[in-house]
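Here it is: the structure, laid out below.
The complex appears here without one of its protein chains, the remainder shown in place.
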Amino acid sequence: MKVKYFLSFFPIIIYSITFAYARDVEIGFWTKNDPIDYRNGSIKMAVMILNEELKIEGADVQVVAKIRSWDGGKAWSNLKQAYSLAMEAGTGPTIILSGHEDIAVWGNSGLIQPIDELLDLDTWPMSNIVESLWGPMSWNGKIWAVPQDAEARLLFFWNKHLAKIGYSESDLEALPDKIASGSYTLYDVLKDAQKMQDQGVVQKGFGFYPRPKKGGDYWQFYRAFDGDMQDSATGKLVLDKQALLAYYQFFHDAVYKYEVTSKNHIGTSWSNWHAAVTSGKAGIWHGGTWQRAEWVDMIGFHSFNENVGFGLMPAGKSGFKPTTLTHPLAYMISRNNDELSQLAARIIAIATEPRINSLHAIKSSHLGITKVQDAQEFYKNNQWPSDTSSLLENAFSLPNNTSFGQYDIAVWNGLTAVWSGRLTPQESVDYITKELNATMGGKVIIK
Amino acid sequence: MEKHNSNRISTIILFVLSLPLFILYFFFFLDVFTVPSTDSIWPESFTLVHWRFLTETLSGKPSIWITTLNTLIFSGCVVAIVLVLSSTAGYALSRLKMPYRSQLLGTLLLLHSFPSVSLLIAIFIILQMIGLYDSLVGVIIIKASLELPFGIWIMKGFYDTVPWEIEMSGVQDGASRFTVWYKLILPQIYPGLAALSIFSFISSWGEYVLPFVLAPSAEQQTLSVYLAGLLSETTAVDYGLLKAVGLFYMLPVMIFYIFTHEKLMNIYGGGGGSKG
Amino acid sequence: MKRIPLAYWFLLPAAVSIILFYVLPVILTFVFSFTSMASDTGIYGNHYVYSKNAIRALEKSTLNRDIFKKIIERKYVFDSESLKIISQSKIEKKTQTEIEETLPGTVYSTEKALFEALDKLKNKPRSFRDKKIISRATIRSLNGEEFIEISEMRVAFEKLQIEVGEEDFDLITEVTNTSWHWTTKNYREVFSNPDSWRIFKNTGLYVTLTLGLFNVGCALIIALLTFYMSLGQSKFFRSLWLIPRISPSVLYVLLWRDLMDHSGFISYVMGYFGVAPTNWMGEFPWVTIIVINGFVGASMGMIIFSSAMQAIPKSLLYAASVDGAYMWQQIRRIILPQIRWPILFIASYQTLSLLTSFEYIQLSTDGGPARDTEVWALHAFHTALSNYWGNLRYGFGATLSVVLVVIGIIASITYLKLFKFQVLLQEPPIEN
Partner (left out) sequence: MKIILKKFSKNFGQVEVIKDMDLEIESGEMVALLGPSGCGKTTTLFAICGIHNITSGQILFGDRVINNVPTQERNVGVVFQNYALYPHLTIYENIAFPLRIRKMEKSEIDQLVQEYSEMVGISNLLSRRPMHLSGGQQQRVALVRALIRKPNVLLMDEPLANLDAALRLRMRSEIRRIQQETGITAILVTHDQVEAMSMSDRIAIMNDGKIQQISTPTEMYSDPKNTFVAGFIGNPPISFYNGVLQKNYFVGTAMKFELSEATLSNGIQEEQKLEIGVRPEYVHPNFGDEVEGKILFIEPQGRETLYDIELDDGQVIRSIQMGSQQYQMGERIQWGMDHKNILVFDENGENIFSKLYGTSPKL
């Protein structure tokens, strides 16, 4: 019932009722539709507060939020494509909440404006945002956006299955730390997954059950082998052939050597994937912190805490460091007239208030973005996972670069070629190198 | 005897060939009215819960009825425009003397080789220039224009089969070419108009990319966009609901088909320009 | 007075719509294929930004060092001009007065220093916005600036008393311009990318197999089989085969997915043969895309062939059965020769349709795994309109379309030759 209540809270277009005497200003807000998050709700709330502020200030303006959520099987792509075109046509929203990687693209084309021109980032609550989150908000010498949420991506394992292959209670408890220290590596994952399969705990192909679709998560495996993605001096993309080879080799080993992941795993539907990981059909898998909210709230997997353990994404092999990817969403303000931009900036500042941010963080199992949230009872009591700081310490984020998409697709295609057995890891690396040289020329430093 | 046997054999062959369709749509109808089971392909119980979208507005969605009305307006207008413009242009190309006639016809056929989706950016720019971006009107015009080459060829094919003497006789009787077309020729190609209206109705009723890209506002949603929006990138999808909406979506086309399918089989009367 | 012939009136509305909304986009697409247009360059107009990257590029360029230094030098100056702008702004009067009294002549090298100075005022600016107004009024630099028009940039150069020669100015505009430019790189990229050839081969395979097995092959079989059936039966089967066409693509592919998934009917049946449940779609991606497209594509051919067969004079068939021809002989000797034109028509029309279609592939395998089932049209769509990380390469997408169009045109011309196109077009006998 609680879910249903919240569902009714998110109509696609909300025309707030405002006061007849004030001039209404429409502020469009677009993001991806998700019934279990609190993004639209935060904006609605922020607009309510802003309107009260405006009344008290005696301004003759009231804001009407025009909220549009994008959905569908490719909701993010849809949102980005629609925003790009709508902005060109002048019908785009004032505020867009999307992945931080869009900053480079939209900043370059002038669709969005630098946020540091509109907001004093040294004031509350921006001043309290975790420093590491400002990195992904910056591009080309400017800060373009305010982070909306943060998360980490984790390795999950089904405790009972590990117990069956010989993990004692204390081993299980120590596992996250072993991962964090780098002594439990990705290859240990494969070995444990193989044991589970050999002992019939899980079916063949379900030992290690990675994300079934393309996504930023896979860069964790490249980073796990110490791969660099961006040259800090020039901002150019980097491709480390050695790390790439190790990354491809790992999945090749998972599929063909240890046989803990099936050859046609990529393309499994999300519903099947969710069903497998919440039912114990899968032994070890990886996902995002926010997925816990989906499992518990939407699929009804209430025994999550008893059954599932988790840790950072392990290091590739000993000597390397564990990783986790954080992919903060970013509030961006479209290039617009001054009045709209100023109002939009105020809305964003209010929505960033820790109390409002906590609603989203807790509801959707994301991490809070400000430091004070740890001190807030509602957040502290409900936060999952409880140890946020260690996660964000190890977190990396994707580079903001206009060519990232092209680079990402090439590397992904290389992985799937290895996965399906069409190419060996080495062949695939050679192929990708050749392709990137041909298509992106000097935009990628290949080393 | 012989005939009876071969008839049975063809029925069996056809049945086997159609088996995937039987299975696909059998489970489709099953899923629409039942609660699925988690561990079996057979459902648990009968339910109408998937049809709740008819009476209540789903969260984050416009009302299904408004969307349906939108889609009807969209498809109806596209069909109307395609019928009117193809029947005039088809007539001109089939019957009226004009320079570059064969070049025009060849060009029309070639246009079919342009992937409409990759023209989207250019179409977007044009719509934006004439102020029709993000409006249903704009999408209607675009969809109709993209359907036109096919429509004109079909209509030309039908006109080609009308005896010239009818036309000559009408002219002799003192009617203008327009009157001849309107009063004498058009009634001869009703089967063509019917066939074309089915094709363009099916095509526009199912159109997804154009309204989605060119009229993204929620107010302009058509059923195809509504339906696609029920899918989700990562979170679990209510497939029962999605399939029920899908069935709801198919109903008008099915009804349209029942009333017109006899005409569809006449399409070769016109031959779509494929007379041998 | 010369009357405008009816033909033109009749053609005009269709011609206008086709030219405006079909031919013009085609031409524009061709034009775009020679640009670097993408969502990171924008579609319209120019945009000149002195961003970090641009300045880095200028530093490495042949630009006169003095000019470069002047460009990157950043200072905030309270001179008469900046005071004038401040006095015209909405900043509170007392703040304005204080600035006019205390600050003239001061220069700050960073915005931070400026803001600190402003904060020290007794009547300090009330809001960040006011500070920003002052910052905008006093800044004397190009570093970080943006311009929409070149003329604005020239004005800025004059204001800063930077004298640049035309050559340097061109260099600067080129480096700072973030909008698209003309290029043939797209075409070079298409031909140098090793994946292009693979996708090209995929496309050929996809079109040939789908066309041969379903759009013509299966369509012909259904049309022939239903031809010999009772009316009721044939109606039933034809209607059944039309259902995929009228099913929304999202739903239709979903039904296939259900059928072929781990927990689907195929896995269920194969379970009886001891085969572990698997994702059959992932196992046989090629079978998947051909079958999914084929079951939709067969209906068009089925309709055309069926109606063409019905148009065969019955006397021919009677004559044949009097001659003692069996069904198969009837089909081979009478029906097939009689419907060879419709077959050719369907083959040509559907070749073009298949070349440009991608929706079902996108919804089922999305070109995967590893672009194994990526076809050209889908590749163009992915490039130009659907990229997970946002940068939509309109120009390159247009190039891919142009390549597809060229293939399509070659195919159509071949087919038109086969059709003896000109024979189809006798001149109208009514000459006025």
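Which chain is which? They are A, B and C, in the order written, and residues in each are numbered from 1.
We take it that contacts are C-beta pairs under 8 Å (C-beta built on N, C-alpha and C of every residue); 3 or more make two chains touch, one makes a residue touch a chain.
As the structure is a prediction and not an experimental result, all values here were calculated from the model.
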Option touching the unshown chain, where B:A175, B:L241 or B:M254 are the choices: B:A175
Where the missing chain touches chain B, by residue: 163, 165-166, 168-176, 179, 183-184, 187-188
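Everything below uses one rule, namely that only the chains that are shown with their structure count from here on.
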Minimum number of chain-to-chain contact steps, chain B to chain C: 1
Maximum centroid distance from chain A, chain identifier (CA atoms): B
Most centrally placed chain, judged by C-alpha centres: C
Geometric centre distance via CA averages, chain C-chain B, whole Å: 22
CA centroid of chain A to CA centroid of chain C, Å: 27
Separation of chain A from chain B, taking each centre as the mean of its C-alpha atoms, in whole Å: 40
Per-residue overlap in chain B, given as positions that touch at least 2 other chains: 213, 228, 231, 239
Multi-chain contact residues (two or more partners), chain A: 73-74, 76, 81, 88
List of chain B residues in touch with chain C within their complex: 2-3, 6-7, 10-11, 13-14, 17-18, 20-25, 27-28, 31, 41, 81, 84-86, 88-89, 91-98, 101-102, 105-106, 108-123, 125-126, 141-142, 144-146, 148-149, 152, 164, 167-168, 171, 176-178, 181, 202, 205-206, 208-209, 213, 223-224, 227-228, 231, 239, 242-243, 246, 249-250, 253-254, 257, 261, 264-269, 271-276
Complex contact set, residues of chain A against chain C: 73-74, 76-77, 80-81, 84, 88, 98-99, 101-102, 104-106, 108-111, 117-120, 123, 140-142, 203-205, 214-215, 234-235, 262-269, 272, 342, 398, 402-406, 408-409, 413-420, 422-423, 431, 434-435, 438-439
Chain B-touching residues of chain A, taken from the complex the two chains share: 7-8, 10-13, 32-36, 68-69, 71-76, 78, 81-82, 85-86, 88-89, 91, 270-271, 274-275, 291, 294, 298-299
